[in-house]
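The complex is shown incomplete by one protein chain, all other protein chains being positioned as in the whole.
So, chain A:
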Amino acid sequence: MPRSLAGDLTDPEMAQPYMKKDDDESEIEYSPFFGIEKGAVLQEARAFHDPQLDARRCSQVITKLLYLINQGETFTKVEATEVFFAVTKLFQSNDAGLRRMVYLIIKELSPSSDEVFIVTSSLMKDMNSKTDMYRANAIRVLCRIIDGNLLTQIERYLKQAIVDKNPVVSSAALVSGIHLLQANPEIVKRWSNEVQEAVQSRAALVQFHGLALLHQTRQNDRLAVSKLVSSLTRGSVRSPLAQCLLIRYTSQVIRESSTNTQNGDRPFFDYLESCLRHKAEMVILEAARKITEMDVTSRELAPAITVLQLFLSSSKPVLRFAAVRTLNKVAITRPLAVTNCNVDLETLMSDQNRSIATLAITTLLKTGNESSVDRLMKQITSFMSDIADEFKIVVVEAIRSLCLKFPLKYRSMMIFLSNSLREEGGFEYKKAIVDAIVTLISAIPDAKEIGLLHLCEFIEDCEFTYLSSQILHFLGNEGPRTSDPSRYIRYIYNRVILENSTVRASAVSTLAKFGALVEGLKPRIFVLLRRCLFDTDDEVRDRATLYLQTLNGEVAVGNTEKDVNEFLFGSFDVPLANLEASLRTYEPSEEPFDISLVSREAKSQPLQDKKAPGKKPPAGVPPPAPVSAVDAYQKMLSSIAEFSGFGRLFKSSEPVELTEAETEYAVNVVKHIYESHVVLQYNCTNTIPEQLLQDVTVYVDATDAEEFSEVCLKSLKTLAYDSPGQIFVAFEKPGRVPATCKFSNVLKFTVKEVDTSSGEVDDDGVEDEYQIEDLEIVSADYMLRVAVSNFRNAWENMDPESERVDEYGLGVRESLAEAVSAVTSILGMQPCEGTEVVPSNARSHVCLLSGVFIGDVKVLVRLSFGLSGPKEVAMKLAVRSDDPEVSDKIHEIVASG
């Protein structure tokens, strides 16, 4: 009979009505903890203070406390402390069962460091007890709650415990060592002799724990790990768990050594292969998985695939799952290696366990060849109806990549996707399908028309506003460029009649795009748009009005039709954060807000423009710190008469320091680039209290800069201690040309002594000059970092005629990532879609850049990098821009950089 605590646990005070009155009534939920309350249990915990301890009762109270904690009940600090102190009294009892519960609750209460001292002596006594169970548990509890100080006191006992003849005690000490290692590595590392001994233990788990601890203490020392592996792979490890650890360490050693030795010789590979014949399945799996993760030859891979294939037909779901999951990963990089398993995988498609079935299908989709696609699609269709949405999404994604692999098979996959669209499903699933269709349309030209029609049918009966809007937007981009754009109009106009206002507004924009791009449809579209002028929703009416007026030419936007289209449908390349900042500083006046003055530069740091609105720096005085917003500069510069004729400020650089920190005079410079002028703004600070500088100028030597001629210099009358001043030097340069040069600068001034106590200035001054560092104008200064949201679209929308492609050898570089960032910074462009991040170990990489070149020319760049030889980097550079000449210039910049 199981031990029944029911009678004891249900005290009179928490009596419950159903208790065993009638056997029939036990149907009603019965629990020994029925009606339990924290307050009452805390009261009961007073029994811990009784002089005559009732061990059994105390155990039950602790069980109740643990029950409460387990159910998520929390104790206040005071309650926890009270319980903890009460519990410590229980060490007086020698009842073994109670002691176990005491250990357990101390761990749960996790006492604070100032409370721990109360139990340490009791626990230390137990640690040296003759009873093995006490020793093992006391070690685990103590190590959980002590700090480094106390640890040094008990270190001696722990070392003893590691080599204790009882394996449970030894394991307890080793596992505690693993936990302690994180906070006190230097102490735990001193136990290595004892741990070494434990690794040789005959007890399976001691060996496992010993090995884990030994490796953790040495994991940063490659040589030591390598030695460890070479001594243990000769066959002294018996426990399967320890064997699994050894496999992990071995593959780590192999991975690290293969980067050094080029001959492909893998010292411990034989050991891994021998593990494939081990009797424990977990060891076989671990070895097979590690081999598949390695960069091995097909012949080396084959045995691992074979054992995994055997697992596929196991009766244990866990084993089948593990095998198919591993094969799925292999199929991503080496589909051919897995094709042998296709028959087994097809059987698994009907596996009871849906995770296994889904993994089997997605593996098949990766390994399948062109001829098997149709058959596979048929099987999947029957399978799809009875799996959950999340699995369906995985399948849809796998089909998408399969279709990109076999574009000729798009027809059957398109049909599959559109059938799936018609079936029941949640938003995420439908979104995955729509995304897949959109990808296929973009990648496979033949699939475009059929795909668009499927999408049109879908929005006829689509419950998701977001998806309808997305599809309408996509239709507007793709539809006008098909052979017969008029067939889509019906579907789009139906939305205007039948849908909610958000979708209606999107439909209006889509209609307008057709009207703008397809001349023949224009009159009919106008009829439809006019009907929208009476819509109940103002956004819909506004859009219709805007499109009618501009497309009709009633409101002039730009000069040509192209300008109108660019205005209505062109990409919005002003970062919203910048626009918001500019709008905040704009003050209502006669002058309209000019969006072209808003900086296009994407700022990586958050805008510092957090000043209270209306608190603007007075005109003429530049902002104290180099504010990130270019419009602050624009405002300041245009207030200076000499510069007002230069036109719109194109770009202002970050300040460049021209002096070392902590020198007498601190100077930095900001480069302001105009279309055919450059203004250098020298920010100077005098750091000597005893000096006043007068008539401060910068002498700029432009002899090396043939293309630049100085047009104006604004010097400083005085520069007092610690109040920064600005000197401006303006140059004229050829328009729209990225002229580069180097200037050398000398600061010239008259020094006057200042009596710091009285503040009096000496009348006599001495002329002096101060050499500051050279300044360079580089190509990147003529480029704004402007991001595009969809690089692919933007790329395709640019004239292919403007494309210029060339290849470059970059020589030996530190790494691919370093080469990518070097080229990016030479060009000064904005990396798009996270392509500036190079995955480690990548042998090739594509980086997408975008920017606006001086003269407001949009530029897009695709950089393809590849490693040839160990560190030799080659690069292919493709540029498209609004102006073919600029494409050539980009190449010149790279070639000369």
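What we mean here is this: a contact is a pair of C-beta atoms (placed from the backbone, for glycine too) under 8 Å apart; a residue touches a chain by one contact, two chains touch by 3 or more; residues count from 1.
The rule we apply is simple: contacts and distances are computed from a predicted model.
Participant: Which protein name, taken from UniProt, belongs to the chain you can't see among "Protein unc-13-like protein D", "Phospholysine phosphohistidine inorganic pyrophosphate phosphatase", "Coatomer subunit zeta" or "All trans-polyprenyl-diphosphate synthase PDSS1"?
Facilitator: In UniProt, the chain that is not shown appears as "Coatomer subunit zeta".
Participant: Going by the contact rule already stated, which one of A:130, A:202 or A:717 would touch the omitted chain in the full complex?
Facilitator: Counting the whole complex, the residue in contact with the absent chain is A:130.
Participant: Touching the hidden chain in the complete assembly: which of A:285, A:637, A:817 or A:873 does that?
Facilitator: Answering carefully, the residue with contact to the hidden chain is A:285.
Participant: Going by the contact rule already stated, which one of A:88, A:120, A:166 or A:726 would touch the omitted chain in the full complex?
Facilitator: Spelled out, the listed residue whose C-beta touches the missing chain is A:166.
Participant: What does the interface between chain A and the hidden chain look like in terms of residue numbers?
Facilitator: 1-6, 9, 30-33, 59, 62-63, 66-67, 70-72, 74, 94, 96-97, 99-101, 104, 107, 129-133, 135-136, 140, 144, 166, 168-169, 171-172, 175-176, 178-179, 182, 205, 208-209, 212, 215-216, 219, 241, 244-245, 248-249, 252, 281-282, 285-286, 289, 315-319, 321-322, 325, 352-353, 355
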